[in-house]
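Note that this complex is displayed minus one protein chain, with the remaining chains in position.
Entry: chain A
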Amino acid sequence: MQASDRFNINSQLEHLQAKYVGTGHADLNRFEWAVNIQRDSYASYVGHYPILAYFAIAENESIGRERYNFMQKMLLPCGLPPEREDD
């Protein structure tokens, strides 16, 4: 990368993106990405009432219970992180 490139909009773009939770980077592993996907999914389910109602019917649960469950699952959606092999 040239010295002039270092300060242009494109490099700032990455910096800007990094501010958002859920964005990724080149060193992201499978687990981290999956966690993001799961959390986004649960957030989306909770956010769209019709989908929540659909799941509630399918699982034969109340909508509130469904919502509660989804929110709880957001805590550790994929279980504990795997041991890092490299370090």
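FYI, a contact is a pair of C-beta atoms (placed from the backbone, for glycine too) under 8 Å apart; a residue touches a chain by one contact, two chains touch by 3 or more; residues count from 1.
Criterion: contacts and distances are computed from a predicted model.
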> Can you pick, from "S-adenosyl-L-methionine-dependent methyltransferase", "ubiquitinyl hydrolase 1", "TOG domain-containing protein" or "Vacuolar fusion protein MON1 homolog", the UniProt name of the chain not shown?
Replying inline: "TOG domain-containing protein"
> Of the residues in chain A, which ones touch the absent chain?
Replying inline: 3, 5, 8-10, 13-14, 17, 20, 22-26, 28, 30-31, 33-34, 37-38, 40-41, 44-45, 47, 54-55, 57-59, 77-80, 82
